[in-house]
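Now for chain A:
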Amino acid sequence: MSAQATSAYVPDTPASRTFRPEVSDELEAICARYPKREAALLPALRLLEREFGCVDRPGMIHVAERLGVSPAKVFGVFTFYTHYRRPTDGRYSLQVCSTLSCAMAGSERIHDRLCHALGIEGGGTTPDGRFTVKKVECLANCDMAPCLQVNEDFVDRVTEADCDRMLGEMRASDDWHPPAQTYHLPPNPKHPPVLLAHVLENGADRIEHYAARGGYQVAAEIFRSGRNPDEIIDTVFQAGLRGRGGAGFPTGQKWKFLAKNDKPRYLVVNADESEPGTFKDKLLMDRDPHLLIEGILIAAYAIKARVAYIYIRGELPFGARQLERAIREAEARGFVGPNAFGSGIDLMITVHRGAGAYICGEETGLLSSLEGERGHPKIKPPFPAVEGLFRCPTIVNNVETLCCLPSILKHGPAWFRSQGTEKSPGTKIFSVSGHVVRPGNYELPLGVPLKELIYDICGGIPNGRSLKAVIPGGSSSPFLTAAEVLATDPLIRLDFESLAAAGSMLGSGAIVVLDDTVDMADILWNVLRFYAHESCGQCTPCREGTGWIAKLAGRMAQGTAQVADIDKLDEVAWGMVGRTICVLADAAAMPARSVVRKFRGEFEAKLARGQGA
Partner candidate 1 sequence: MATYKVNGKVAEAPAGDKLLPHLIDGGTHVPHYCWHRGLTPAGNCRMCLVKVSNSRKLEVACMYPVSEGLEVTTEGPDVDAGRQAVLEYMLINHPLDCPVCDKAGECDLQDNTFKYRNGHSRFDENKVIRHTKDLGPNVKIWGNRCISCTRCVRFTEEITGTGELSIVNRGDHSVADVHPDVPLDNPMSLNVVDICPVGALIDKNFLYQARVWFSKKVPSVCTGCSRGCNITGTVLHNQVKRLQPRENHDVNGFWMCDAGRLDHEWLSGTDRLRVTKGDAGDLARRLVAVRDRNGAGSVAMLISTAATVEELHLAAKLAQRVQAEVYFLGKVRGARWVSPSGFAIETDKTPNTRGALRVFELDALPPASGVVDAIRAGRIKAVLSINGIHDADWPEGLVDLAPRLELAAALDVCENDWTKVCGSVLPSAAWAEKSGTFVNRDGRLQRIQPIVAATGTAQPDVVWLQQMLIELGERRTAISAEGVLREALRGIDYRQIGQTGVVLDAPSAPAGVGK
Partner candidate 2 sequence: MESMESTYRSPETPRGAGVGLRLRSWLARLSIRVYLPSIAAGLAKTMEWMVRPKATLEYPEVQRVSRKGYRGEHRLKKDDQGRPNCVACFMCATACPAECIEIVAMPAPWPDRDKVPVSFRIDMLKCIYCGMCEEACPCDAIELTPTYTRVATSRDEKVYDLVKLLSN
Partner candidate 3 sequence: MTPWLWLAAKIGFAFAYLVGAVPVLIMMERRISAFIQGRQGPNRVGPMGSLQPLADIIKFLTKEFVVPLRADRWLFVLSPLLVFVPPMLGFAVVPFGNQYGDELLQIANLDIGVLFSMSVLSLGVYGITLGGWASNNKYSLLGSLRASAQLISYELSLGLTILLAVMIAGTVDPVRIVQWQIEHGWNLFGGGSLWRLPLGLMGGLLMFICALAENNRLPFDLAECEAELVGGYHTEYSSMSFAMFFMGEYIAMVVMSGLITTLYLGGWHFPGITDPTDHSWVGALLSIGVFTAKVYVLLFTYVWVRWTLPRFKYNQLMDLGWKVFLPIALFNLAAMAIVGVILEG
């Protein structure tokens, strides 16, 4: 211990931090984009990180002074988010994704390899302050598992050999970056994509490309013609578009709930894609940001919002840069900004980066975070549509939802309804990862049989293995067993109703396929560890319960639990359901209960073995 303590990396902490004048101006510019100065807290911490390499104590005090908040609040916010660089982080922060798909692809081995090569323990920093290795939660790159993030850059499909090579290169250079991420889209012959139609095309992220393929026409038409916003709402309502973020709430309905008062209205784009297994929004934002911006324009017009914020998760810096550039491009063309499309409407779009908190994907948590607070969800009612961001009526929509808008308005609700099912119309991007031959994003009409997706479209289970379980909608959805997936009656279709009837949910459409090699206890531990790590800590049942069931699952995975602990896990999980402000506790409890119930025999056998040994 003592040897390690002496060799541990201790950074020098300066007595005070002060922004350079130009950074100071930048901060003021950022503050100007929010109605309250303290809302610029997260971007301000990013500035600290950029300017001084990390967020440290004097830096926090400086930011507190600049934003007029207390240092403790800054400290509280900073400790809430995991993605900011700590003073103890090394020059290169190697963040290994440890969540489901990556874990199944062997991220644990990558992590251990890195630690071993650097001679440090997980979470530690080399004594020279050069390298830090840590495990992080889902990096939204599940089809490229296992995934590694070096500072802010992604490295896909890392092998142990890659690790050694990269470490060598990083040792040699002070400013090493991995090669830019390449994108792929698996072939999907059955259904021509709508949203994903152009993502792989060269230059698809440029406004020229987007405009050339007919982009911004819908928005321009709406803005210039001065259409009645309620008409647009009605159109969306008739199209039956349901939220693509997870809950599946009808978007038009949500818009109609907006409080009728004279407060400013806000449109917030939920780009905090952090549900394990989901990686659709990342692709859209990285490759086709203008599609989103056009969607934002339409939605903002419809709900009479004059300010839109894109809350993008901190782990997606490239996406944030793409969006910012796209906004600048759109501003240059007069689509965004004062007097958009010459309509007299001033529309400001701001990209707001999160910093590593799954709970900020929950809409009220996201709003708290956007206000510069810890990402604590708020009690509903009042719903954000009545009292949301800065206590004003606010609409929070998912990236994919907004991306659907241009085509809906272009082709009309009937066209949209012609795809998918009666109650779940339209197409949806399904992010398939895990044990399938061709993982990736598939845009399919809702109502596609799950079986068909796995076996026909994705090419089935590789290596001649058989199916064991499927997570149909991100790790917060209850698991489906192979029998349930393969059954023809009822046939499980990928739409909101069919999955709800099967006792699970569509969620964000993140499908993780597990073959028969996996140990369900390991999977459960992995999932529950994620929720324990991501619980905001506000409500007692969630704060304590997620940790408890994760520890229980941990002992089960290690085989040191008792058979009676299976029931205990089930009961403890049940105690969390419906007792909290947001649904994170339910999101942890429901899959946990489904796993221990559906795979009880496997758990019992394992634990009985463990006790015997």
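Everything that follows uses one rule, which is that contacts are C-beta pairs under 8 Å (C-beta built on N, C-alpha and C of every residue); 3 or more make two chains touch, one makes a residue touch a chain; residues count from 1.
How these were chosen: all candidates are chains of the complex that A comes from, given by their letters.
It should be emphasised that the depicted structure is a prediction, and the values quoted were computed from it without experimental measurement.
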Of the listed candidates 1, 2 or 3, the one touching chain A in this complex: 1
For the chain A and candidate 1 complex, residues of the former touching the latter: 57-58, 60-61, 64, 69-77, 79-80, 357, 359, 374, 376, 379, 381, 532-541, 543-548, 551-552, 555, 568, 572, 575-576, 578-581
